[in-house]
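The complex is shown incomplete by one protein chain, all other protein chains being positioned as in the whole.
Which chain is which? They are A, B, C, D and E, in the order written, and residues in each are numbered from 1.
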Amino acid sequence: MESSLVLQNLLSAPVLFFFLGILGVLVGSDLEIPSPLPKLFSLYLLLAIGFKGGMELAHSGLGPQVLLTIGAAVVMSLLVPLTSFLLLRLRLDGYNAAAIAASYGSISAVTFITAESFLNVLEVNFDGFMVAALALMESPAIVVGVILAKLSAPAEDRESAGDQENRGDQENGGGGLRWREVLQEAFLNGSVYLLIGSLVIGYVVAAFSPAGLEKMDPFTEKLFYGALCFFLLDMGIVAAQRLRDLRQTGAFLIGFSLLAPPVHALVGLLVSALLGLSQGNTLLFMVLCASASYIAVPAAMRMTVPQANPSLYISTALGLTFPFNVVIGIPLYMALTRHFIPVG
Amino acid sequence: MESSLVLQNLLSAPVLFFFLGILGVLVGSDLEIPSPLPKLFSLYLLLAIGFKGGMELAHSGLGPQVLLTIGAAVVMSLLVPLTSFLLLRLRLDGYNAAAIAASYGSISAVTFITAESFLNVLEVNFDGFMVAALALMESPAIVVGVILAKLSAPAEDRESAGDQENRGDQENGGGGLRWREVLQEAFLNGSVYLLIGSLVIGYVVAAFSPAGLEKMDPFTEKLFYGALCFFLLDMGIVAAQRLRDLRQTGAFLIGFSLLAPPVHALVGLLVSALLGLSQGNTLLFMVLCASASYIAVPAAMRMTVPQANPSLYISTALGLTFPFNVVIGIPLYMALTRHFIPVG
Amino acid sequence: MESSLVLQNLLSAPVLFFFLGILGVLVGSDLEIPSPLPKLFSLYLLLAIGFKGGMELAHSGLGPQVLLTIGAAVVMSLLVPLTSFLLLRLRLDGYNAAAIAASYGSISAVTFITAESFLNVLEVNFDGFMVAALALMESPAIVVGVILAKLSAPAEDRESAGDQENRGDQENGGGGLRWREVLQEAFLNGSVYLLIGSLVIGYVVAAFSPAGLEKMDPFTEKLFYGALCFFLLDMGIVAAQRLRDLRQTGAFLIGFSLLAPPVHALVGLLVSALLGLSQGNTLLFMVLCASASYIAVPAAMRMTVPQANPSLYISTALGLTFPFNVVIGIPLYMALTRHFIPVG
Amino acid sequence: MKRIDLFLSERELNRVCKAITAAGAKGYSVMRHVTGMGPSGEISEGMDFSGLGANAHVIVFVEDAVLAAVGKALKPLLKRYGGVGFVSSAEPL
Amino acid sequence: MKRIDLFLSERELNRVCKAITAAGAKGYSVMRHVTGMGPSGEISEGMDFSGLGANAHVIVFVEDAVLAAVGKALKPLLKRYGGVGFVSSAEPL
Partner (left out) sequence: MKRIDLFLSERELNRVCKAITAAGAKGYSVMRHVTGMGPSGEISEGMDFSGLGANAHVIVFVEDAVLAAVGKALKPLLKRYGGVGFVSSAEPL
């Protein structure tokens, strides 16, 4: 059964286009999606997933189960960076450990979307409020990551952190943490802002002018699957290019980026079971825990923890964890879900 | 009733995405739609609106009512710049007054499209030939603007206007007006050309190969609403960025850009009543009169009246008049329409 | 009857948008589709045509008729460059003759797509496996072109061809032909790779997870016609810009680029008749023979035969042959098809 | 040899490129979608879709002898439509 | 007159442009979507959609007197966030 799930995933259009991108790089094709076209698709996917999520959130309402699930997701996005940090600190300095930890505490929207597509193909239901969990997991992980970086900074760094710039922007108490900047990067980051904004708009439109829903449908719903395929083609190209960087990252980080996802997914499975989530929501919850951010977190870390080496946190999240989750993780987590979670 | 119209407009998806863009700039999010993606959406919207308009024009035919309405629209695009110029001349030099006047005589296709979406939601009918009016209002306003600029130019400027360049391009009689260049900018401007061209193509296809209409439908019709939302997100960002420039423009221009739209709309209402237009067409006619151009006119003015300061005519049209019309103007004009125009 | 086909083609939306682009350049409009938007549409069209072709290939299976047709197409893509080369050699040096010959042996996917649209409007059936023929005709023509170029190179060039670069990349036996590079350019060229890859994916999805087909449909099928129109608008602009270069190319090449298509189409007609192809497939086969490549072949020639002048092979394929086929060729070939090929 | 750097609105690009060639330069390169700030204000990326467009950056390498002609052809254009130009020294690779 | 060329991540662009203006430069130009290699590794086009973004190329022409102020304002930013800067001589066209 598990192997059939793996096959069903491998033979789906989005995953096949992902492979096409990877293969292109490996065999030396010059296929590329020139910038800023990938950004068009990533903005589109965020807008569409947010809008649809908000719309379904309006239909399901904000009951206790919804709030509990979202709360649990936020807690996971606070805990995962902490445990990851402790582990990563064994081999890495504080800045890099914190940045990578933040990435794994946060989420990958494309992994989530691919899991949703997979559930659609299996005809397993899931709830729109999971998108709200997705949207709310990015910021806390960033904040935790920055705090960890600052706490582990050598003393002299802490003092002088912001000296070179205008002081209006910062509150230097407690180790030079520039709260305004951190919160701005955590909550107003372009991708977080668009996702949450679209979620709210989807909610409002569904609640107050439902006639608009049908008119959005061709754009946000019908086009979605094909656009995902197109974007995954590019993700495959980019992920394969990142693989080259892994020589620098070393065996420890490679191991981490392949083992962290299933471990975090297992914790997610446990939490889902405790919360009594349906099979579909459990898979999505596991995927949220298992996936790592390569958009919002790197953008924030680059500004707030410039001492960390971007190629470490980008290469692991994008070059290993993302392909692992999309190709093997999703069907694996689904097999576990089917085994441990009773059919709704 | 009016307040319900305002709410219905405010809670529609396009206007909400417009707000999302504005808010993003105000709170400091780094969300941006990188160029040339906005151009993709603006080209798409022009192509689609033109094609659909031409198609419906073919269905409705070119009867006397159609021709009268289009004629009245063209007259408005000649008169509005004249009266605006006289007013603006009170405080501005001739070049700037002429450029801004041209902008307000011309139209904003996106405002028009947003009004169409609003009518769709209200389930109020309107006619495709209004797009022809839209398409034909851009060029006359540009020509009037250039003439006004040249007439009010200081004598020495008029003489030497084109001296530095090859003389084949110009006819220097009568104040250095380079007619070829002016007409080229007025009629062959990329956005005017695409709109009119698509209108003609829509007409021809509807008349001669109607099988093609259905095949265009998913692109020009189904996708339209979502693409409008996406584009308005960007328009919100851009409009909010322009707001910052308003410090330079001064209270007079701010007042003008907020009062001109409703005044011009009222004139449009009067004309519509005289012409016996339906409620839907009346709203669109008012919007055509009330809106100001930030694509075709600036492109033309920059080339033909380089002495005018672009940030004045862009900031007013895009930073104030556009948001005013989209957010308040459209429902306000609709309320007036409902009050004064009998149901068809 | 033939003239009605010409009209039906001329009055179809894609061809009208193509004219709109050409006319824009001729009258001096500044309409342009900024890069990389044209690349978005060309990538999209390749992906969609490949996916749909693969899907239909899975439905039709790989029977003897299919394999024969594809085999005949490949043979054509080997023969056309040879005969073209002999002809072109009368006036051109070996490098340029070889590069142009390769272009005419290869195909233009957009011409093929336009022919498919035309068949759709006429409600004439055709088979998905023709896309496989399309996909497999690019590489052989490139390989033949490179061999011809090397064979006709002056002796000293052959010896020193790769001396300036690292020798690991090349096998210098037999006239300095760098096989690895040539095969890479022939088979892994971005556009060839995407087309073949999408074909395989379409096949696999149709065979193993047909549920995905329906979800791809809005993207690959519904949107297709409109996107083709948009792209042809750009192709019109580019083709018209190329027309200016034709002054350099001379009467001989202009004659070649207008006569080669119908001659090659006639050969294609003969082969189709021998193979017993249906009317729809015959038209597509003729179009494959008649069209010339301006994407894959120039990309490959530029790298492998840098001595050839790109503006010669690009201007003829894009500025003359492409418009000829799209505007006159397709209906002409259809008229011939109707005359000589019995209705299925 | 001299290197000329021009920054101007992309709307005047055609005119400027023609003037450069007419003045005797053998080549030039153009980068578009350039933003920036200058005497007449800020040009931001957001304006790219509006009629104003963004800036272009034109680079021309010319023989010293041609510099004067190029400068003479371009200065009135820059004066009329806005834009700036700078010159520095260079040599072929 | 001096020409300053800066290459840095587009994420720091706002900060750098503000610093340039604050230091007294009268104008600057920005090109985005720049890729490249430098002390801290390679920035490829594929990363453009990721949170890292691509590089930007900033060109500033300043009077000799302003160079020191611009350099002083920019060096700490380049040091903190990465990026490089170079100076050469130029004159107005």
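In the analysis below, a contact is a pair of C-beta atoms (placed from the backbone, for glycine too) under 8 Å apart; a residue touches a chain by one contact, two chains touch by 3 or more.
This is a predicted model, so every value here is computed, not measured.
Participant: From the list C:V200, C:A299, C:V326 or C:I341, which touches the chain that is not on show?
Facilitator: C:A299
Participant: I'm checking contacts with the chain that's been left out. Which of C:L87, C:V238, C:L253 or C:L269 qualifies?
Facilitator: Among C:L87, C:V238, C:L253 or C:L269, only C:V238 touches the chain that is not shown.
Participant: If you put the missing chain back, which residues of chain C would it touch?
Facilitator: Touching the missing chain: residues 32, 34-36, 38-39, 41-42, 164-165, 189, 191, 234, 237-238, 241, 245, 293-303, 306, 309-311, 314, 318.
Participant: Given the full complex, what residues of chain E touch the hidden partner chain?
Facilitator: On the side of chain E, residues 4-7, 31, 33-39, 45, 55, 57, 71, 74-75, 78, 84-89 touch the unshown chain.
Participant: Given the full complex, what residues of chain D touch the hidden partner chain?
Facilitator: The list for chain D reads 1, 3, 17, 21, 26-33, 59, 61, 88-93.
Everything below uses one rule, namely that only the chains that are shown with their structure count from here on.
Participant: If you take the chains that touch chain A and keep only those that also touch chain C, what is left?
Facilitator: Chains in contact with chain A as well as chain C: B.
Participant: Of all the other chains, whose mean CA position lies farthest from chain D?
Facilitator: Most distant chain from chain D: A.
Participant: From the mean C-alpha coordinate of chain A to that of chain D, what's the distance rounded to whole Å?
Facilitator: 44
Participant: So, what's the distance in Å between the C-alpha centres of chain C and chain B?
Facilitator: 41
Participant: What are the residues of chain E that contact at least two other chains?
Facilitator: Expected reply: 32-33.
Participant: Enumerate the residues of chain C that touch no fewer than two other chains.
Facilitator: 30, 34-36, 40, 218, 222-223 - these are the residues of chain C that touch more than one other chain.
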